[in-house]
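Shown here: the complex without one of its protein chains, the others still in place.
Presenting subunit A:
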Amino acid sequence: MYASGKYSSRGPALIPRMKTKHRIYYITLFSVVLLGLIATGMFQFWPHSIESAADWTLDKRSVHDAPLVRLSVSSLIPERGDLSCRMHTCFDVYRCGYNPKNRIKVYIYPLQKFVDELGVPISSTGLSREYNDLLSAISDSDFYTDDVTRACLFIPSIDVLNQNSLRIRETAQALAMLPRWDKGMNHLLFNMLPGGPPDYNTALDVPRDRVLLAGGGFSTWTYRQGYDVSIPVYSPLSADVELPERQPGASVVIPEEKLSEMYTILKSIPHRQVEEMQRQAHWFWEAYFSSMKAIGLTTLQIINDRIYPYAARTYEQWNNPPVVKWSSVNSPLFLPLIPPRAPGFTAVVLTYDRVESLFRVITEISKVPSLAKLLVVWNNQNKSPPEESLWPKIGVPLKVVRTKENKLSNRFFPYDEIETEAVLAIDDDIIMLTSDELQFGYEVWREFPDRLVGYPGRLHLWDHEMGKWKYESEWTNEVSMVLTGAAFYHKYFSYVYTYKMPLDIKNWEYTHMNCEDIAMNFLVANITGKAPIKVTPRKKFKCPECTAIDGLSLDQTHMVERSECINKFASVFGTMPLKVVEHRADPVLYKDDFPEKLKSFPNIGSL
């Protein structure tokens, strides 16, 4: 306060000391400089105007400079549009061919000015502003090619948006004169106002051979399904108008016969749905119809999807606003299947050099009825696994794979040796799980094949004081993760873990040699939107008499590190995908007063 007061008292003192003449001089100089600055700034932040100005000054391009083409009276007229045209009859796919990007290439004819023999132009408006916008948008998109020989779709620069400004016969002659016309094959015309007096047809009247028409106001009779593309016009809704590409979520179509009931019909739509439709309609508008650019590019995308249907955008991609996309989850294993018990599961044991413990684990697991195969992942590059004769003899195939690098994530690799859907990841020191407990885990996995099914559960919590996530291994009433020291999961998730896990997270777990299990929990929850399933009372894997829970995690730093992992992963995923639940799975007769020998899983283990 004091300082500013001092400056302001000095300011006026400075100016009176100057001569009035100088003062005027300086003020003028400053205003000129300031004005200049403002003007330049305006140009800077107005790239369009500057560019067009540049074109205008440097290029002097004008539609009037377009080369003149004189049509003769006898010049060829194309045939009327063929109503039976479909992509497989009137479209030459060989021009598009197989292409690794699955993208069509679009060529735009250079602008020409067509006049008849008397020099009268074929159109009263010439190139309209809208058609110009549309062509500019296409030429700026990656559909565009300037190489006419590589093009799959051709767009004439003859503007037929509004039929009323056209001379029908001459426009048709002009179209037929286009160098690549070939009966209109693979040519695309945009028309918004078709028909003229007296009968106002619902499709463009200009004879046009096999042209693909992107039109507004098609009737269901003139619309050639799978061939034409319906685009919007700003005219009243009428019963026969083919709506711009199907969008049941955003509009209500009421047959004219039912006009009298319109009020009742509209009233019967639930409020939540009306809100949903409004949101949807607004998004449609923004995404697809708001400008000539959006309309043009949407049309090309639709044609592109028809030519490369296997790479087409799905209905949801077309119809769901990004807000929904963000929160919506569609599990990749979406078919409600309970896989049969018979194929069993493959146990994948990750080991380094604890051979004795490993052999005990192998012997224990081999007692589980549904075990189909045992795969030992030998993670020690400096030491070879024991020779074959030393391994325990078990009733199922036993394979050993050696890894190139000692990484914890090797346990989640989708080895070809895994031939079952179900995988049991298990550490080489997990010997306390009973055979019943493991078999029961497999049964539960069959009922939830798209989830992680494990034993000890863990929880993430929001630490209000620190303002970040915290890892919790205490006795809680909730779980959001299961430890993968022993857990069942679908082999699909090993693929995703290995090939689609964000690199950031892979590097993190590699450098920390920790948290690969947390990463797996994040991954599965993120893809499926579902919580893991904790089975049986088991709370810890190691050291039953210790108070702390994770064998390794006896020290506090380990816990801190796991909390850090959660925070790191949440920031990489951009969200907290983990879901918290309050239930675990037990056998139906668990703890029931019932003869043990009649129970399927009598020995379900302890804490």
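The criterion applied here is as follows: a contact is a pair of C-beta atoms (placed from the backbone, for glycine too) under 8 Å apart; a residue touches a chain by one contact, two chains touch by 3 or more; residues count from 1.
We adopt the following convention: contacts and distances are computed from a predicted model.
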Chain not present in the shown complex, as UniProt names it (candidates "Gamma-secretase subunit PEN-2", "CHCH domain-containing protein", "Translation initiation factor eIF2B subunit epsilon" or "Exostosin glycosyltransferase 1b"): "Exostosin glycosyltransferase 1b"
Touching the absent chain when the full complex is considered, from A:205, A:428, A:443 or A:516: A:443
